[in-house]
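Removed: one protein chain of the complex. Kept in place: all other protein chains.
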Amino acid sequence: MLELQGVTAGYGEFTALWDVTLTVNAGEAVAVVGPNGAGKTTLMRVISGLVPIRTGDLRLDGRSFAGRRAHEIVAHGIAHVPEGRRIFPRLTVEENLKMGGFLPASRRHYAETVGRVYDLFPVLAERRRQRAGTLSGGEQQMLAIGRALMSKPKLILLDEPSLGLAPVMVLRLFELIRRVRQEGYTILIVEQNVRQVLSLVDRAYLLEVGRIKVEGRSADLAEQDFVRKAYVGI
Amino acid sequence: MEPILIAEAAINGILLGGVLALLALGLNLIFGVVDIIWIAYVELVMLGMYAVYWLVTAYAWPLPLAALAAVALVTVLGLLVHLLIIAPILSSPPVNQLLATGGLLFFLQSFATFLWATDHRSLRLALPILEVFGMFLSFARLLAFAVSLLAMLGLYLFLTRTYMGTAIRAVSQDREAMALMGADARKVYLVTSGIGGAMAGLAGALLIIQYSVHPHFGAAFGPLTFMICVLGGLGNMFGAVVASLLMSEVISVGGIITSTEMAYVVAFVIFIVAIFVRPEGILGKRE
Partner (left out) sequence: MKRPLAILGLALLAVFPWLPLGPARLYILHVAILILIWGIVGTAWSLMGRFGLVSLGHGAFLGVGAYTTTLLWNFWGISPWLTTPLAVGAAVLLALVLGYPCFRFRVVGHYFALVTLALGEVIRLLIIAERDWTGGSLGLTLKDAGAFNPWAIQFADKRIFYLIALGVWLVGLWVWWRVDRSMTRSALEAIGEDETAAASIGIPVTRFKLRITLLSAGLTAVGGVLYAQYLTYLNPGVLAGIGVSLQIVFAVVLGGMYTLLGPTVGTALTIALSEYLRVAFGVKLLGMADTIYGLVLILIIIFLPAGLYGGLKELVLRRAAPARVVRAPSG
């Protein structure tokens, strides 16, 4: 479904990703873990077209999308839940969801998809007329995920969904992501919460200073000593 | 000063506020979405006024038709301004953006001077003056106010009930997130600039029935419009309307108590102080 082949990318003079190769197959959940500043967010932004690729290729369903702009990539079935949620604070919850289904293809199914999102996150249904900026951090994260689901994406990119949430809320959030996963969505997730996320995904990549260091099944990766020491914190 | 005159000025202030609100809303949308201040915005209004003036006086078009033509013309101008001037400098430093639209201001003012000289031109419509409780109110102003309200209602419905309208508001809150929703920023910018143009054209049509037009029409009105736009708070439609009414009251009532210039001075000082005290606009919430 998604393939990155030898991708190098960065901002201005600064190179954040070096020769990154990564694949996500349909139906899979894949995590990218690594310390702060490893380039995880840049990786997500490269996939959704917010950061241009310098060398290498980005392929979706076998077609190259290198050099395309974000809205074109998104139209091909990628939904990016950005770091820091990035909901529209002065739009209502419902308007936020409507924007999630902005693509003409999604507009036709609006009633159906919004119903499913409300089923998944009942609290959003309760607050549908409220301004999104007035929601709590956890609710905002739910809204951001619900907004991403509105386009019925083939692949969801989740960038640090647990960032800034209280520990209780983090547990609930992972439970919700697990449910989204059970609905059959393909997920690529970036997380600092390595232990939690490894229990959620099939495979994981370890990114360090812009390079993929290790790749493997999540269970195997969790066993590896240095991953545990460095990132799980035991 | 007779109280009746002040009451009359206050009502005229409200009526003028309606038209100013159109401009504040148009500029507010562009500033909020494209993040550029069109220094030459009121020069587009001036062109709209000239369009109506010439269509009515030289070609004997009926006023409503001429007004529609002016709206269409200035809408197209708004699109052209975006495509030809703004789009190439979207990632330039702010000072360059100000200068480019500032250059447009020189260009439009001088070109109007070149084409039509500096004469003040007015339609001299024979519209009735209404007498209400001893106050004299111009029918033209009432008409302009009513049309402004209708246009604002239309804009409100567009911005809240349609996908594109909601996307415009969303872009002004988080441009990148809206790209992730699959919206092409270029298209959103273009639609916004078109709406900005339409508002300027309509305001021009409504102003020419009350005032005379000349190439430097924007000299006082232009800065006033920027101030109102910021005073209302970005992305806050209701704030833009309230700020327009406030400023037009200051101009209108202040104008008859002192002089027009002093009234503008007071308005601008209010603006400066307001920016310090409430940078998010008079009705905005603190972050």
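Should a chain be cited, it is by its letter among A and B, assigned in written order, with residues numbered from 1 in that chain.
Keep in mind that, in the parts below, contacts are C-beta pairs under 8 Å (C-beta built on N, C-alpha and C of every residue); 3 or more make two chains touch, one makes a residue touch a chain.
Being a predicted model, the structure only gives us computed values, none of them experimental.
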Had the left-out chain been drawn, it would touch chain B at residues 31, 35, 37, 39, 85, 88-89, 92-96, 98-100, 102-115, 117-118, 215, 219-220, 222-223, 226-227, 230, 258-259, 261-262, 264-265, 268-269, 271-272, 275-276, 279
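Convention: only the chains that are shown with their structure count from here on.
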The distance between the C-alpha centres of chain A and chain B, rounded to whole Å, is 42
Which stretch or stretches of chain B touch chain A in the complex?
163, 166-167, 169-170, 173-174, 176-185, 235
In the complex, the residues of chain A that touch chain B are 48, 50, 69-71, 74-75, 79-80, 82, 86-91, 95, 98-100, 102-103, 107, 147, 151
